[in-house]
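Removed: one protein chain of the complex. Kept in place: all other protein chains.
To keep things simple, chains are lettered A and B as they appear, and every chain counts its residues starting from 1.
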Amino acid sequence: MSKVKISFNLNYEDIVVEVESNKRLLDMLREDLNMKSVKEGCGEGECGACTVIVDGITVTSCTVLAPQVDGCSVITLEGLSKDGELDKLQESFMEAGAVQCGFCTPGMILSAKALFMKNPKPSKDEIKRAMSGNLCRCTGYKKIVEAVEIARDK
Amino acid sequence: MGNFNIIGKSVEKKDSLSKVLGTAQFAADIEFENMLYGAVKRSEVPSAILKNVDVSKAKALPGVVSVLTYKDITGGNRIGIIIKDEPVLVDDNIRRIGDALAIVAAETKEIAEEALKLIEVEYEELEPILSIEDALKEESRKVHGKTNVLQEKHLIKGDVDEAFKECDIIVENTYKTNYVAHMFIEPEAGVAKYENGIMSVWCSTQNPHFDRGEVARTLNMPQNKVRVIQAVTGGGFGGKLDISVQCHIALLSYYTGRPVKIVTNREDSMKVSSKRHPIEMKVKTGAKKDGTILAYEAKLTSDTGAYASYGPAVVARAMTHISGPYRIPNVRIDATFVYTNNPMAGAYRGFGVPQAAIAHEGQMDALAEKIGMSPIEIRLKNALRVGDCTPTNQKLNDSIGIVETIEKAVEKSKEVIFNEGEVK
Partner (left out) sequence: MKKKGTGIGCMWYGIGNTGLPNPAAAFVEVHSDGSVTALVGCADIGQGSSTVMAQIVAETLGVKYEAVNVTAADTGVTPEGGATSASRQTYISGNACCEAAKVAKKILVEVAADAFGVEQDEVEIKNNNVFVKNDESKQMDFLTLMGELKKRGKIALGSGSFNPDTTSLDPVDMHGNPYACYAFATHIVEVEVDTDTGQVDVLKIVAAHDVGQAINAQMVEAQIEGGCAMGIGFAVLEELELEKGAIKNPGFSKYLINTAMDMPEIYPIIVEDPTSTGPFGAKGVGEPALIPVAPAILNAIYDAIGVRFTEVPVTPRKIIEALSEKQN
(Lines give C-alpha, C1' and ligand atoms only; values in the text may rest on other atoms or scores of the structure.)
Protein backbone atom coordinates (compact mmCIF):
# COMPACT_ATOMS: atom_id res chain seq x y z
CA MET A 1 0.00 0.00 0.00
CA SER A 2 1.30 3.45 -0.84
CA LYS A 3 2.42 5.54 2.07
CA VAL A 4 2.14 9.28 2.47
CA LYS A 5 3.99 11.59 4.78
CA ILE A 6 1.72 13.82 6.83
CA SER A 7 2.45 16.38 9.50
CA PHE A 8 -0.04 17.41 12.12
CA ASN A 9 -0.31 18.51 15.70
CA LEU A 10 -1.18 15.67 18.08
CA ASN A 11 -1.99 16.61 21.65
CA TYR A 12 -0.13 19.93 21.41
CA GLU A 13 2.99 18.46 19.76
CA ASP A 14 3.91 18.76 16.09
CA ILE A 15 4.61 15.36 14.56
CA VAL A 16 5.42 13.90 11.16
CA VAL A 17 4.34 10.38 10.28
CA GLU A 18 4.36 8.13 7.28
CA VAL A 19 1.08 6.35 6.96
CA GLU A 20 -0.76 4.14 4.46
CA SER A 21 -2.96 6.39 2.40
CA ASN A 22 -6.08 4.29 3.00
CA LYS A 23 -5.59 3.88 6.75
CA ARG A 24 -8.33 5.16 9.00
CA LEU A 25 -7.45 7.92 11.44
CA LEU A 26 -8.62 5.56 14.20
CA ASP A 27 -6.08 2.90 13.20
CA MET A 28 -3.21 5.36 12.82
CA LEU A 29 -3.89 6.78 16.28
CA ARG A 30 -4.20 3.38 17.94
CA GLU A 31 -1.63 1.34 16.04
CA ASP A 32 1.05 3.79 14.89
CA LEU A 33 0.85 6.38 17.65
CA ASN A 34 -0.32 4.19 20.56
CA MET A 35 -3.26 6.45 21.44
CA LYS A 36 -5.19 3.55 22.96
CA SER A 37 -7.87 5.76 24.52
CA VAL A 38 -9.43 6.00 21.06
CA LYS A 39 -11.89 3.07 21.00
CA GLU A 40 -13.62 1.28 18.16
CA GLY A 41 -17.23 0.37 18.93
CA CYS A 42 -18.89 0.10 15.55
CA GLY A 43 -16.66 1.18 12.67
CA GLU A 44 -19.45 3.16 11.03
CA GLY A 45 -19.44 6.47 12.86
CA GLU A 46 -22.54 5.66 14.91
CA CYS A 47 -21.39 4.99 18.49
CA GLY A 48 -18.91 7.82 19.06
CA ALA A 49 -16.39 5.72 21.02
CA CYS A 50 -13.62 6.74 18.58
CA THR A 51 -14.36 10.47 18.89
CA VAL A 52 -11.35 12.79 18.69
CA ILE A 53 -11.15 16.56 18.32
CA VAL A 54 -9.82 17.80 14.96
CA ASP A 55 -9.33 21.57 14.70
CA GLY A 56 -11.78 22.10 17.53
CA ILE A 57 -14.51 19.89 16.11
CA THR A 58 -15.45 16.35 17.18
CA VAL A 59 -14.85 13.72 14.54
CA THR A 60 -15.48 9.98 14.58
CA SER A 61 -12.00 8.76 13.72
CA CYS A 62 -13.33 5.54 12.17
CA THR A 63 -14.90 7.47 9.29
CA VAL A 64 -11.89 9.67 8.49
CA LEU A 65 -8.74 8.65 6.64
CA ALA A 66 -5.43 9.40 8.34
CA PRO A 67 -4.07 11.68 5.56
CA GLN A 68 -7.09 13.94 6.03
CA VAL A 69 -5.60 15.33 9.27
CA ASP A 70 -2.49 16.58 7.46
CA GLY A 71 -1.93 20.10 8.76
CA CYS A 72 -4.63 19.81 11.45
CA SER A 73 -4.52 19.75 15.21
CA VAL A 74 -5.81 16.53 16.77
CA ILE A 75 -6.66 16.01 20.43
CA THR A 76 -7.23 12.62 22.03
CA LEU A 77 -7.98 11.88 25.67
CA GLU A 78 -4.22 11.38 26.23
CA GLY A 79 -3.82 15.11 25.54
CA LEU A 80 -6.15 16.27 28.31
CA SER A 81 -4.13 15.65 31.45
CA LYS A 82 -0.77 17.27 31.82
CA ASP A 83 1.96 16.12 34.23
CA GLY A 84 -0.51 14.05 36.21
CA GLU A 85 -2.94 16.94 36.55
CA LEU A 86 -6.42 16.02 35.40
CA ASP A 87 -8.60 18.13 33.16
CA LYS A 88 -11.65 19.40 35.07
CA LEU A 89 -13.82 17.11 32.93
CA GLN A 90 -11.79 14.08 33.97
CA GLU A 91 -12.22 15.15 37.59
CA SER A 92 -15.94 15.77 37.23
CA PHE A 93 -16.58 12.42 35.50
CA MET A 94 -15.01 10.73 38.53
CA GLU A 95 -16.85 12.91 41.02
CA ALA A 96 -20.27 12.45 39.41
CA GLY A 97 -19.91 8.67 39.10
CA ALA A 98 -20.27 9.03 35.34
CA VAL A 99 -17.89 6.17 34.58
CA GLN A 100 -19.13 2.61 34.43
CA CYS A 101 -17.61 0.27 31.85
CA GLY A 102 -15.52 3.17 30.59
CA PHE A 103 -15.54 2.29 26.90
CA CYS A 104 -17.54 5.38 25.90
CA THR A 105 -15.76 7.61 28.44
CA PRO A 106 -12.89 8.92 26.22
CA GLY A 107 -15.33 9.96 23.48
CA MET A 108 -17.75 11.44 25.98
CA ILE A 109 -15.08 13.56 27.64
CA LEU A 110 -13.78 14.78 24.26
CA SER A 111 -17.27 15.72 23.06
CA ALA A 112 -17.71 17.77 26.22
CA LYS A 113 -14.25 19.28 25.78
CA ALA A 114 -15.06 20.35 22.22
CA LEU A 115 -18.33 21.83 23.44
CA PHE A 116 -16.49 23.91 26.05
CA MET A 117 -14.03 25.12 23.39
CA LYS A 118 -16.96 26.69 21.54
CA ASN A 119 -19.28 27.41 24.43
CA PRO A 120 -17.82 27.52 27.95
CA LYS A 121 -21.23 27.88 29.61
CA PRO A 122 -23.59 25.49 27.82
CA SER A 123 -27.11 24.83 29.11
CA LYS A 124 -28.21 21.33 30.07
CA ASP A 125 -29.98 20.94 26.72
CA GLU A 126 -26.90 22.11 24.84
CA ILE A 127 -24.85 19.55 26.76
CA LYS A 128 -27.29 16.75 25.93
CA ARG A 129 -27.24 17.73 22.27
CA ALA A 130 -23.44 17.87 22.15
CA MET A 131 -23.19 14.41 23.75
CA SER A 132 -25.90 12.81 21.64
CA GLY A 133 -23.40 11.41 19.14
CA ASN A 134 -21.78 9.35 21.88
CA LEU A 135 -23.65 6.20 22.86
CA CYS A 136 -23.50 4.78 26.36
CA ARG A 137 -25.24 1.55 27.34
CA CYS A 138 -24.44 1.60 31.08
CA THR A 139 -25.29 4.91 32.68
CA GLY A 140 -28.52 6.25 31.23
CA TYR A 141 -26.47 9.43 30.61
CA LYS A 142 -27.75 11.22 33.71
CA LYS A 143 -24.44 11.24 35.59
CA ILE A 144 -22.55 12.01 32.37
CA VAL A 145 -24.62 15.15 31.82
CA GLU A 146 -24.20 16.01 35.51
CA ALA A 147 -20.43 15.58 35.17
CA VAL A 148 -20.32 18.06 32.31
CA GLU A 149 -22.43 20.49 34.34
CA ILE A 150 -20.05 20.17 37.29
CA ALA A 151 -17.06 20.89 35.01
CA ARG A 152 -18.89 23.84 33.44
CA ASP A 153 -19.52 25.37 36.87
CA LYS A 154 -15.92 24.92 38.09
CA MET B 1 -29.63 0.95 59.46
CA GLY B 2 -26.17 0.24 60.75
CA ASN B 3 -23.65 2.79 61.87
CA PHE B 4 -21.08 2.32 59.14
CA ASN B 5 -17.86 4.08 58.22
CA ILE B 6 -17.66 3.05 54.59
CA ILE B 7 -20.74 1.02 53.71
CA GLY B 8 -23.32 3.18 51.95
CA LYS B 9 -20.81 5.92 51.15
CA SER B 10 -20.32 7.05 47.58
CA VAL B 11 -16.58 6.48 47.60
CA GLU B 12 -14.64 6.94 44.39
CA LYS B 13 -14.87 3.94 42.10
CA LYS B 14 -11.66 1.93 41.99
CA ASP B 15 -11.64 1.90 38.18
CA SER B 16 -12.62 5.48 37.46
CA LEU B 17 -9.17 7.12 37.33
CA SER B 18 -7.74 4.79 34.69
CA LYS B 19 -10.95 5.13 32.70
CA VAL B 20 -10.95 8.95 32.63
CA LEU B 21 -7.26 8.89 31.72
CA GLY B 22 -7.89 6.42 28.91
CA THR B 23 -5.23 4.07 30.26
CA ALA B 24 -7.64 1.30 31.29
CA GLN B 25 -6.61 -1.68 29.21
CA PHE B 26 -9.47 -3.28 27.30
CA ALA B 27 -8.72 -6.52 25.46
CA ALA B 28 -8.30 -4.81 22.09
CA ASP B 29 -5.67 -2.52 23.66
CA ILE B 30 -3.38 -5.40 24.68
CA GLU B 31 -0.27 -5.76 22.51
CA PHE B 32 2.49 -8.36 22.52
CA GLU B 33 5.66 -8.70 20.50
CA ASN B 34 5.24 -11.06 17.59
CA MET B 35 1.44 -11.06 17.95
CA LEU B 36 -0.83 -12.51 15.27
CA TYR B 37 -4.35 -11.40 14.38
CA GLY B 38 -7.19 -13.86 14.19
CA ALA B 39 -10.43 -13.94 12.25
CA VAL B 40 -13.39 -16.30 12.12
CA LYS B 41 -15.08 -17.78 9.05
CA ARG B 42 -18.80 -17.88 9.79
CA SER B 43 -21.79 -19.54 8.17
CA GLU B 44 -24.12 -17.44 6.07
CA VAL B 45 -26.97 -19.93 6.07
CA PRO B 46 -29.07 -20.95 9.06
CA SER B 47 -29.20 -24.69 8.48
CA ALA B 48 -27.00 -27.06 6.50
CA ILE B 49 -24.99 -30.24 6.59
CA LEU B 50 -21.34 -29.29 6.54
CA LYS B 51 -19.59 -31.39 3.87
CA ASN B 52 -16.13 -29.96 3.69
CA VAL B 53 -14.02 -26.95 4.59
CA ASP B 54 -11.09 -26.47 2.21
CA VAL B 55 -8.49 -24.20 3.76
CA SER B 56 -5.63 -24.87 1.33
CA LYS B 57 -5.92 -21.60 -0.59
CA ALA B 58 -6.20 -19.59 2.61
CA LYS B 59 -3.13 -21.32 4.04
CA ALA B 60 -1.18 -20.47 0.90
CA LEU B 61 -1.81 -16.73 1.23
CA PRO B 62 1.44 -14.98 2.25
CA GLY B 63 1.21 -13.77 5.85
CA VAL B 64 -1.21 -16.48 6.93
CA VAL B 65 0.30 -18.54 9.73
CA SER B 66 -2.46 -20.93 10.64
CA VAL B 67 -5.95 -21.96 9.52
CA LEU B 68 -7.84 -24.36 11.75
CA THR B 69 -11.04 -26.37 11.49
CA TYR B 70 -12.78 -28.75 13.89
CA LYS B 71 -10.28 -31.43 12.91
CA ASP B 72 -7.60 -29.51 14.80
CA ILE B 73 -9.46 -29.51 18.11
CA THR B 74 -7.63 -31.83 20.45
CA GLY B 75 -10.21 -31.80 23.23
CA GLY B 76 -13.98 -31.44 23.38
CA ASN B 77 -15.78 -29.55 20.65
CA ARG B 78 -18.95 -28.64 22.56
CA ILE B 79 -19.29 -25.66 24.88
CA GLY B 80 -22.09 -24.06 26.87
CA ILE B 81 -22.80 -22.88 30.41
CA ILE B 82 -25.70 -25.26 31.09
CA ILE B 83 -25.91 -27.68 28.17
CA LYS B 84 -22.78 -28.27 26.10
CA ASP B 85 -24.37 -28.12 22.66
CA GLU B 86 -22.46 -25.41 20.79
CA PRO B 87 -19.44 -26.34 18.68
CA VAL B 88 -16.22 -24.34 18.98
CA LEU B 89 -15.93 -25.02 15.22
CA VAL B 90 -18.76 -26.76 13.37
CA ASP B 91 -18.13 -30.48 12.80
CA ASP B 92 -21.51 -31.79 11.63
CA ASN B 93 -24.36 -29.37 11.02
CA ILE B 94 -24.60 -25.63 10.64
CA ARG B 95 -27.38 -24.59 13.01
CA ARG B 96 -27.53 -20.83 12.60
CA ILE B 97 -26.18 -17.88 10.67
CA GLY B 98 -22.87 -16.97 12.26
CA ASP B 99 -21.74 -20.48 13.29
CA ALA B 100 -17.93 -20.64 13.38
CA LEU B 101 -16.53 -22.87 10.60
CA ALA B 102 -12.81 -22.10 10.55
CA ILE B 103 -10.33 -19.73 12.18
CA VAL B 104 -7.31 -17.94 10.78
CA ALA B 105 -4.19 -16.39 12.33
CA ALA B 106 -2.13 -14.02 10.19
CA GLU B 107 0.54 -11.35 10.48
CA THR B 108 -2.00 -8.53 10.07
CA LYS B 109 -5.73 -8.25 10.55
CA GLU B 110 -6.10 -7.33 6.87
CA ILE B 111 -4.42 -10.56 5.76
CA ALA B 112 -6.57 -12.53 8.21
CA GLU B 113 -9.74 -10.99 6.73
CA GLU B 114 -8.45 -11.66 3.20
CA ALA B 115 -7.78 -15.29 4.07
CA LEU B 116 -11.39 -15.78 5.18
CA LYS B 117 -12.49 -15.15 1.61
CA LEU B 118 -10.23 -17.96 0.38
CA ILE B 119 -11.74 -20.59 2.64
CA GLU B 120 -14.04 -22.81 0.60
CA VAL B 121 -17.02 -24.18 2.46
CA GLU B 122 -19.03 -27.00 0.97
CA TYR B 123 -22.42 -27.66 2.50
CA GLU B 124 -25.84 -29.04 1.74
CA GLU B 125 -28.49 -26.55 2.74
CA LEU B 126 -31.44 -27.77 4.79
CA GLU B 127 -34.86 -26.19 5.20
CA PRO B 128 -34.36 -24.17 8.41
CA ILE B 129 -36.66 -24.44 11.43
CA LEU B 130 -37.63 -20.82 12.03
CA SER B 131 -40.72 -20.89 14.24
CA ILE B 132 -41.89 -22.53 17.44
CA GLU B 133 -44.76 -24.16 15.53
CA ASP B 134 -42.37 -25.74 13.03
CA ALA B 135 -40.03 -26.84 15.78
CA LEU B 136 -42.82 -28.66 17.61
CA LYS B 137 -44.21 -30.59 14.61
CA GLU B 138 -43.54 -34.25 15.10
CA GLU B 139 -42.11 -34.72 11.62
CA SER B 140 -39.78 -31.70 11.95
CA ARG B 141 -36.06 -32.15 11.66
CA LYS B 142 -34.36 -31.95 15.03
CA VAL B 143 -31.88 -29.13 15.59
CA HIS B 144 -30.16 -31.26 18.25
CA GLY B 145 -30.69 -34.86 19.34
CA LYS B 146 -34.17 -36.39 19.50
CA THR B 147 -36.40 -33.41 20.26
CA ASN B 148 -36.61 -29.71 19.56
CA VAL B 149 -37.93 -29.07 23.05
CA LEU B 150 -35.18 -27.52 25.15
CA GLN B 151 -37.36 -27.59 28.23
CA GLU B 152 -40.97 -28.09 29.21
CA LYS B 153 -41.72 -27.31 32.83
CA HIS B 154 -44.64 -26.81 35.17
CA LEU B 155 -45.03 -24.86 38.37
CA ILE B 156 -48.09 -25.79 40.38
CA LYS B 157 -49.35 -24.29 43.62
CA GLY B 158 -52.86 -24.93 44.92
CA ASP B 159 -55.61 -25.56 42.39
CA VAL B 160 -56.10 -22.80 39.84
CA ASP B 161 -59.09 -24.43 38.14
CA GLU B 162 -61.08 -24.54 41.37
CA ALA B 163 -59.90 -21.08 42.37
CA PHE B 164 -61.00 -19.44 39.12
CA LYS B 165 -64.55 -20.65 39.89
CA GLU B 166 -64.46 -18.59 43.08
CA CYS B 167 -63.32 -15.43 41.29
CA ASP B 168 -65.62 -12.48 40.59
CA ILE B 169 -63.35 -10.99 37.96
CA ILE B 170 -61.11 -12.73 35.45
CA VAL B 171 -58.69 -11.01 33.09
CA GLU B 172 -57.02 -12.80 30.19
CA ASN B 173 -54.37 -11.41 27.86
CA THR B 174 -51.56 -12.58 25.62
CA TYR B 175 -48.28 -10.71 25.89
CA LYS B 176 -45.40 -10.86 23.44
CA THR B 177 -41.86 -9.56 23.49
CA ASN B 178 -39.29 -9.35 20.71
CA TYR B 179 -35.58 -10.15 20.52
CA VAL B 180 -33.40 -7.46 22.10
CA ALA B 181 -29.68 -6.96 21.53
CA HIS B 182 -27.27 -6.13 24.37
CA MET B 183 -25.39 -3.50 22.39
CA PHE B 184 -22.54 -3.18 24.86
CA ILE B 185 -20.32 -0.54 23.26
CA GLU B 186 -17.17 -2.70 23.33
CA PRO B 187 -17.38 -5.65 20.93
CA GLU B 188 -15.96 -8.96 22.18
CA ALA B 189 -12.18 -9.21 22.06
CA GLY B 190 -9.30 -11.19 23.51
CA VAL B 191 -5.64 -12.14 23.32
CA ALA B 192 -4.20 -15.60 24.02
CA LYS B 193 -0.57 -16.40 24.69
CA TYR B 194 0.75 -19.95 25.04
CA GLU B 195 4.03 -19.96 26.88
CA ASN B 196 5.89 -22.50 29.02
CA GLY B 197 2.94 -24.85 28.98
CA ILE B 198 0.54 -22.24 30.31
CA MET B 199 -2.28 -20.88 28.16
CA SER B 200 -3.04 -17.30 29.21
CA VAL B 201 -6.19 -15.65 27.86
CA TRP B 202 -7.05 -11.99 28.37
CA CYS B 203 -10.61 -11.26 27.32
CA SER B 204 -13.74 -9.20 27.64
CA THR B 205 -15.91 -11.43 29.81
CA GLN B 206 -18.41 -11.69 32.65
CA ASN B 207 -17.18 -15.08 33.85
CA PRO B 208 -13.45 -15.88 33.57
CA HIS B 209 -13.70 -19.05 35.65
CA PHE B 210 -16.25 -20.53 33.25
CA ASP B 211 -14.06 -19.46 30.32
CA ARG B 212 -11.10 -21.26 31.89
CA GLY B 213 -13.02 -24.52 32.01
CA GLU B 214 -14.16 -24.23 28.39
CA VAL B 215 -10.69 -23.37 27.08
CA ALA B 216 -9.17 -26.21 29.10
CA ARG B 217 -11.65 -28.74 27.71
CA THR B 218 -11.23 -27.52 24.14
CA LEU B 219 -7.45 -27.92 24.38
CA ASN B 220 -7.59 -31.01 26.57
CA MET B 221 -5.48 -29.23 29.18
CA PRO B 222 -5.90 -29.23 32.97
CA GLN B 223 -7.61 -26.12 34.35
CA ASN B 224 -4.53 -25.12 36.33
CA LYS B 225 -2.59 -24.71 33.08
CA VAL B 226 -5.14 -22.27 31.72
CA ARG B 227 -5.17 -18.75 33.11
CA VAL B 228 -8.05 -16.50 32.09
CA ILE B 229 -7.65 -12.87 33.04
CA GLN B 230 -10.58 -10.56 32.59
CA ALA B 231 -9.48 -7.50 30.63
CA VAL B 232 -11.29 -4.27 31.42
CA THR B 233 -14.70 -5.11 30.00
CA GLY B 234 -16.79 -2.63 28.08
CA GLY B 235 -20.22 -3.66 29.27
CA GLY B 236 -21.88 -7.06 29.26
CA PHE B 237 -25.53 -7.09 30.37
CA GLY B 238 -25.47 -10.90 30.01
CA GLY B 239 -24.07 -10.83 26.48
CA LYS B 240 -20.54 -11.65 27.59
CA LEU B 241 -21.45 -14.71 29.63
CA ASP B 242 -21.16 -17.08 26.69
CA ILE B 243 -17.86 -18.02 25.06
CA SER B 244 -16.98 -15.59 22.26
CA VAL B 245 -13.32 -15.40 21.20
CA GLN B 246 -11.77 -17.37 24.10
CA CYS B 247 -11.53 -20.86 22.60
CA HIS B 248 -10.64 -19.60 19.12
CA ILE B 249 -7.68 -17.46 20.23
CA ALA B 250 -6.47 -20.21 22.55
CA LEU B 251 -6.50 -22.76 19.71
CA LEU B 252 -4.66 -20.40 17.37
CA SER B 253 -2.03 -19.54 19.97
CA TYR B 254 -1.61 -23.23 20.85
CA TYR B 255 -0.89 -24.13 17.23
CA THR B 256 1.24 -21.12 16.31
CA GLY B 257 3.13 -20.68 19.59
CA ARG B 258 2.58 -16.94 19.19
CA PRO B 259 0.22 -14.51 20.90
CA VAL B 260 -3.05 -14.15 18.96
CA LYS B 261 -5.62 -11.39 19.16
CA ILE B 262 -9.19 -11.38 17.89
CA VAL B 263 -11.33 -8.24 17.96
CA THR B 264 -14.88 -8.93 16.86
CA ASN B 265 -16.51 -6.42 14.55
CA ARG B 266 -19.90 -4.98 15.44
CA GLU B 267 -21.82 -6.92 12.83
CA ASP B 268 -20.44 -10.30 13.91
CA SER B 269 -20.88 -9.33 17.55
CA MET B 270 -24.54 -8.64 17.00
CA LYS B 271 -25.15 -11.73 14.87
CA VAL B 272 -23.38 -14.19 17.12
CA SER B 273 -23.87 -13.02 20.71
CA SER B 274 -27.02 -14.13 22.50
CA LYS B 275 -30.24 -12.12 22.45
CA ARG B 276 -33.06 -11.53 24.90
CA HIS B 277 -35.60 -14.36 24.50
CA PRO B 278 -38.76 -13.36 22.68
CA ILE B 279 -41.50 -14.84 24.89
CA GLU B 280 -45.20 -15.29 24.31
CA MET B 281 -47.13 -15.27 27.58
CA LYS B 282 -50.82 -16.25 27.76
CA VAL B 283 -51.96 -15.08 31.16
CA LYS B 284 -55.17 -15.39 33.18
CA THR B 285 -55.66 -13.65 36.51
CA GLY B 286 -58.66 -14.06 38.80
CA ALA B 287 -59.71 -11.94 41.78
CA LYS B 288 -62.53 -11.26 44.21
CA LYS B 289 -64.51 -8.04 43.91
CA ASP B 290 -62.43 -6.47 46.68
CA GLY B 291 -59.26 -6.93 44.61
CA THR B 292 -57.87 -10.01 46.36
CA ILE B 293 -56.13 -12.14 43.76
CA LEU B 294 -56.97 -15.81 44.07
CA ALA B 295 -55.54 -17.42 40.97
CA TYR B 296 -52.91 -16.86 38.31
CA GLU B 297 -52.24 -18.98 35.29
CA ALA B 298 -49.60 -18.45 32.59
CA LYS B 299 -48.42 -20.37 29.56
CA LEU B 300 -45.02 -19.37 28.24
CA THR B 301 -43.50 -20.31 24.93
CA SER B 302 -40.17 -19.17 23.61
CA ASP B 303 -37.63 -19.74 20.89
CA THR B 304 -34.17 -20.26 22.36
CA GLY B 305 -32.56 -20.43 18.92
CA ALA B 306 -29.79 -22.74 17.84
CA TYR B 307 -28.08 -23.32 21.20
CA ALA B 308 -29.23 -23.58 24.80
CA SER B 309 -26.90 -20.93 26.21
CA TYR B 310 -28.64 -19.64 29.37
CA GLY B 311 -32.07 -20.70 28.04
CA PRO B 312 -32.83 -23.12 30.90
CA ALA B 313 -32.04 -20.35 33.42
CA VAL B 314 -34.41 -18.02 31.61
CA VAL B 315 -37.18 -20.65 31.68
CA ALA B 316 -36.83 -21.22 35.42
CA ARG B 317 -36.58 -17.56 36.30
CA ALA B 318 -39.44 -16.41 34.09
CA MET B 319 -41.64 -19.11 35.64
CA THR B 320 -40.78 -18.34 39.25
CA HIS B 321 -41.33 -14.60 38.73
CA ILE B 322 -44.24 -14.25 36.33
CA SER B 323 -46.92 -13.96 39.00
CA GLY B 324 -45.15 -10.84 40.29
CA PRO B 325 -44.40 -9.65 43.82
CA TYR B 326 -47.87 -10.62 45.00
CA ARG B 327 -49.47 -13.06 47.40
CA ILE B 328 -51.40 -15.55 45.24
CA PRO B 329 -52.61 -18.84 46.71
CA ASN B 330 -53.23 -20.67 43.43
CA VAL B 331 -50.72 -20.57 40.62
CA ARG B 332 -50.08 -22.66 37.55
CA ILE B 333 -47.27 -21.85 35.13
CA ASP B 334 -46.42 -23.96 32.07
CA ALA B 335 -43.44 -23.23 29.90
CA THR B 336 -42.10 -24.67 26.66
CA PHE B 337 -38.82 -23.46 25.18
CA VAL B 338 -37.67 -24.85 21.84
CA TYR B 339 -34.60 -25.04 19.66
CA THR B 340 -34.77 -23.52 16.15
CA ASN B 341 -32.27 -22.26 13.57
CA ASN B 342 -32.83 -18.68 14.68
CA PRO B 343 -30.21 -16.57 16.53
CA MET B 344 -29.23 -17.88 19.95
CA ALA B 345 -31.18 -16.38 22.82
CA GLY B 346 -29.58 -16.37 26.25
CA ALA B 347 -28.76 -14.27 29.27
CA TYR B 348 -29.83 -10.66 29.13
CA ARG B 349 -30.18 -8.44 32.19
CA GLY B 350 -33.11 -9.98 34.03
CA PHE B 351 -33.20 -13.52 32.56
CA GLY B 352 -36.82 -13.51 31.40
CA VAL B 353 -38.12 -11.37 34.27
CA PRO B 354 -38.33 -8.14 32.21
CA GLN B 355 -40.58 -10.08 29.83
CA ALA B 356 -42.56 -11.63 32.70
CA ALA B 357 -43.05 -8.24 34.38
CA ILE B 358 -44.75 -6.90 31.26
CA ALA B 359 -47.31 -9.66 31.73
CA HIS B 360 -47.88 -9.45 35.48
CA GLU B 361 -48.03 -5.66 35.54
CA GLY B 362 -50.29 -5.47 32.50
CA GLN B 363 -52.60 -7.89 34.30
CA MET B 364 -52.60 -5.82 37.50
CA ASP B 365 -53.71 -2.67 35.69
CA ALA B 366 -56.30 -4.52 33.61
CA LEU B 367 -57.67 -6.13 36.76
CA ALA B 368 -57.71 -2.84 38.67
CA GLU B 369 -59.68 -1.20 35.89
CA LYS B 370 -62.25 -3.98 35.72
CA ILE B 371 -62.74 -3.92 39.48
CA GLY B 372 -62.71 -0.15 39.71
CA MET B 373 -59.70 0.11 42.01
CA SER B 374 -56.64 2.27 41.53
CA PRO B 375 -53.52 0.52 40.19
CA ILE B 376 -51.69 1.49 43.37
CA GLU B 377 -54.41 0.24 45.68
CA ILE B 378 -54.62 -3.20 44.05
CA ARG B 379 -50.85 -3.61 44.24
CA LEU B 380 -50.70 -2.60 47.90
CA LYS B 381 -53.55 -4.99 48.67
CA ASN B 382 -51.82 -7.99 47.14
CA ALA B 383 -48.13 -7.16 47.67
CA LEU B 384 -45.97 -9.78 49.39
CA ARG B 385 -45.25 -9.27 53.06
CA VAL B 386 -43.04 -11.07 55.58
CA GLY B 387 -44.49 -14.49 56.30
CA ASP B 388 -46.13 -14.90 52.88
CA CYS B 389 -45.34 -17.79 50.56
CA THR B 390 -44.20 -17.53 46.94
CA PRO B 391 -45.55 -19.69 44.09
CA THR B 392 -42.79 -22.21 44.80
CA ASN B 393 -44.06 -22.31 48.41
CA GLN B 394 -41.00 -20.55 49.76
CA LYS B 395 -41.80 -18.74 53.01
CA LEU B 396 -40.44 -15.19 53.00
CA ASN B 397 -38.76 -14.43 56.29
CA ASP B 398 -37.26 -10.98 55.96
CA SER B 399 -36.35 -8.07 53.68
CA ILE B 400 -39.61 -7.84 51.74
CA GLY B 401 -39.58 -4.19 50.73
CA ILE B 402 -42.20 -4.13 47.96
CA VAL B 403 -44.75 -2.17 49.98
CA GLU B 404 -42.16 0.39 51.01
CA THR B 405 -41.05 0.87 47.39
CA ILE B 406 -44.66 1.49 46.33
CA GLU B 407 -45.18 3.97 49.14
CA LYS B 408 -41.91 5.81 48.52
CA ALA B 409 -42.49 5.95 44.77
CA VAL B 410 -46.00 7.32 45.26
CA GLU B 411 -44.75 9.90 47.75
CA LYS B 412 -42.10 11.15 45.32
CA SER B 413 -44.53 11.07 42.40
CA LYS B 414 -46.90 13.34 44.28
CA GLU B 415 -44.06 15.82 44.26
CA VAL B 416 -42.79 15.43 40.68
CA ILE B 417 -45.41 13.65 38.55
CA PHE B 418 -48.98 13.57 39.82
CA ASN B 419 -51.13 16.67 39.61
CA GLU B 420 -52.49 17.92 42.90
CA GLY B 421 -55.06 15.60 44.42
CA GLU B 422 -54.48 13.00 41.72
CA VAL B 423 -53.26 9.65 42.89
CA LYS B 424 -53.66 7.15 40.14
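Simple rule for what comes next: a residue touches a chain if its C-beta (ideal position, glycine included) is under 8 Å from a C-beta of that chain, and two chains touch if they have at least 3 such contacts.
Because the structure is predicted, anything quoted here is derived from the model rather than measured.
The chain not shown here is touched by just one of B:140, B:206 or B:292, and that residue is B:206.
Contact between chain B and the absent chain runs through residues 1-2, 4-15, 46-47, 81, 96-97, 128, 130, 153-157, 173-181, 183, 200, 205-210, 212, 223, 226-230, 233-238, 240-241, 266-267, 270-271, 275-276, 310, 313, 316-317, 319-321, 324-325, 333, 341-343, 347, 349-351, 353-354, 357-358, 360-362, 364-366, 375-376, 379, 383-384, 392-394, 396-402, 404-406, 408-410, 412-413, 416-418, 424.
Residue positions on chain A in contact with the hidden chain: 41-42, 44, 46-47, 97, 99-102, 127-129, 131-145, in rising order.
FYI, only the chains that are shown with their structure count from here on.
Remark: chain A and chain B have CA centroids separated by 32 Å (rounded to whole angstrom). Across the complex, chain A meets chain B through its residues 36-37, 39-44, 47, 49, 76-78, 81, 86, 90-91, 93-94, 97, 99-106, 109, 135-138. Those residues of chain B whose C-beta lies close enough to touch chain A in the complex are 10, 12-13, 15-26, 28-29, 182-187, 232-235, 237, 263, 265-266.
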